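Every protein chain of the complex appears in place save one, which is left out.
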Amino acid sequence: MTTVLGAPVDHAEAARRARRWGFWYATEHRLLGMRAYAGTILAATFGNPVIYLFALGVGLASLVDRSAGEITADGHGYLTFVAPALLGIAAVTAAMDESTYAVMAGFKWDATYFAMNAAPLSPAQIATGNVLVVVLRLLAACTVYHLFLLAFGAVPSPLGWLTILAATLGGTAVAACLVAFSSSLKGEDSPLALVMRFVITPMMLFSGTFFPLASLPLFLQPIGWVSPLWHATELGRVFNYGMVEPIWLTAAHVLYLLAVIAIGWMLAVRITRRRLGG
Amino acid sequence: MTAVIAAEALEKRYGDVAAVDGISFEVQAGEAFGLLGPNGAGKSTTMRMLGAVSSRTGGTLSILGLDPDRSGPEIRAQLGVVPQTDNLDRELRVRDNLLVYGRYFGMSRRDLGPRADALLEFAQLADRAKAKVDELSGGMKRRLTIARALVNDPRILLLDEPTTGLDPQARHILWDRLFRLKEQGTTLVLTTHYMDEAEQLCDRLVVVDKGVIMAEGSPAELIARYSSREVLEVRFGSEHNVRVAEQLTGLGDRVEVLPDRILVYTDNGERELAAIVGQGLSPITSLVRRSSLEDVFLRLTGRSLVE
Partner (left out) sequence: MTALEQRSAAPVPRSGRLLGALYAGNARAVLARGLTATRSSNWVVVLSGFLEPVLYLLSLGIGLGSVIGTVRAGSGAEIGYAAYIAPALLAVSAMNGAIMDSTWNVFFKMHFSKLYQGMVSTSLGPFDVALGEIALALLRGALYALGFLVIMQALGLNLAWTALLALPAILLIAAGFASVGMAVTSFVKTFQQMEWIQFFLLPMFLFSATFYPITVYPPPIQVLVQVFPLYHGVELVRGLTTGILEPGMLLHVLYYVVMVALGIVFTTRRLRALFLD
């Protein structure tokens, strides 16, 4: 039963491949979709480091470096202290880009996820693709950012490149939770605006990013403990300039971030399954 | 003939509400099968269960000999799905939509290139390959969605209201393409509101309402069973129809009074019209037409609006 439409397809093989590689096909779909806004991605990836490093590294550092102690990275300067935080903030920003409106569009505006699910891809594979695409973009963006940090002399330790992984972990943790949340949104997008204002922005400002968490009043410090960005930043500081902290705390940063990723990812799978299969 | 779809007492409940309430039917290979019904009848829910993306809450369902609860990917690898609203990827260009969709079936990029070109040719979109999706007209988007559904050479094509919202030209082009697929042996399952579409395309159909099957058969069988050969429509003005209709009882098989006109179901419309004029009544307008699937549909599902 060959048709005018070209060679017949081996359906059994198609099903076998989809069961095995479906998560990658879902990721691939998102990567291709990025071409539509490649310009803004590149501008963010290359432009933001330059802007932030000049503003904070040259400008703000001139005020801060008059003081001393932890905030000047034990003598390395404010820029070295703030570099892992900048990397983490860039990761969270890029993660938001890929895990909010882009995910809502797949369910609601373009409904492409329903099309993927009508093909052999499973809801779990689609959710996994949504998380995996963020990991790939973060690895690329953080590597570029790291090169700028090197150029600005903000990476004294030879282990500094590990900051890339720390920031990617932090960004992915935020992304996994946001993918789950965005997948659950059916109505208008105002809850997303609230998440930005009440969760993401405070997280960026109060996670021991621009100044040590300890400078905050004690009752505000728990914000840091639950914030993936704080864990990613502290982890990054250990790598970036050998910030001294107990080894169990370093391990706790990694474990916490992995746990948040796992929970967010599992929630995303469950919500996607309910949404597509209901 | 072998059944490619077999549903037995198929049921889908959301809490207390039964969207599909125990329907049974079979679809044979190569057949064009229609699901007709008003909004909310359970057509789309049924289609989603046939597409192996929504699990049933009761009954049995076999698609291509497989159970959708266990073999979703294996079934979906052999289906083409055209959903009610287009879900094309607007971030991708026309041809890329086909390439990316083919990847979901694990097809290699090398095989997909020529296949995408053949599909664009079939969908009469070859000159639009590089266009953005948003630049296409409604009919073109629909044809692209159908081309996309064919990328895996499906054995069954599921179409949920394929021509809703299209202009007459676009509908006729689409019907022509669907007819060719049928000629090539693809099994078609479609839902529609348009009775002319069902008469054009379907070998056999079921009328569903409130989640249950009201009638089943070929279009001609259904018309013979639930309507008459001809229908006479006469108008006496909105204020007189009811009063006049009392004088017409006994005409034809059945007389139905609507606010704007009176319908007489009969074997011979001209004869009934002569009888009416013979009674000294003079309708403002009169029309004799062949009975259609629409008459069957309205008889079975009622005339009140379903919202």
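Order as written gives the chain letters A and B; numbering starts at 1 within each chain.
The criterion applied here is as follows: a contact is a pair of C-beta atoms (placed from the backbone, for glycine too) under 8 Å apart; a residue touches a chain by one contact, two chains touch by 3 or more.
The shown structure was predicted, so the numbers you read here are calculated from the model rather than taken from an experiment.
**Student:** Which shown chains does the hidden chain touch?
**Tutor:** A
**Student:** Please identify which residue in A:Y52, A:F107, A:W230 or A:W265 touches the non-displayed chain.
**Tutor:** Among A:Y52, A:F107, A:W230 or A:W265, only A:Y52 touches the chain that is not shown.
**Student:** Decide which residue listed in A:L194, A:V226 or A:L258 touches the omitted chain of the complex.
**Tutor:** Candidates A:L194, A:V226 or A:L258; residue touching the omitted chain: A:L194.
**Student:** Any idea which of A:V9, A:A26, A:V64 or A:I261 touches the chain not displayed?
**Tutor:** Counting the whole complex, the residue in contact with the absent chain is A:V64.
**Student:** Where does chain A touch the missing chain, residue by residue?
**Tutor:** Counting only chain A, the missing chain is touched by 36-37, 39-40, 43-44, 47-48, 51-52, 54-56, 58-60, 62-64, 66-67, 71, 190, 193-194, 197-198, 201-202, 205-206, 210-211, 215-216.
Just so it is clear, only the chains that are shown with their structure count from here on.
**Student:** What is the distance in Å between the mean C-alpha positions of chain A and chain B?
**Tutor:** About 45 Å, centre to centre.
**Student:** In the complex formed with chain A, which residues of chain B make contact?
**Tutor:** Within the complex, chain B contacts chain A at residues 14, 51, 53-55, 72-74, 76-79, 81, 83, 85, 87-92, 96, 100-101, 103-107, 111, 114-115, 118-119, 122, 148, 150, 152-153, 155, 184-185.
**Student:** Which of the residues in chain A end up touching chain B in this complex?
**Tutor:** Per the stated touch rule, the residues are 1, 3-9, 11-19, 21-22, 25, 28-29, 32-33, 35-37, 110-112, 114-122, 276-278.
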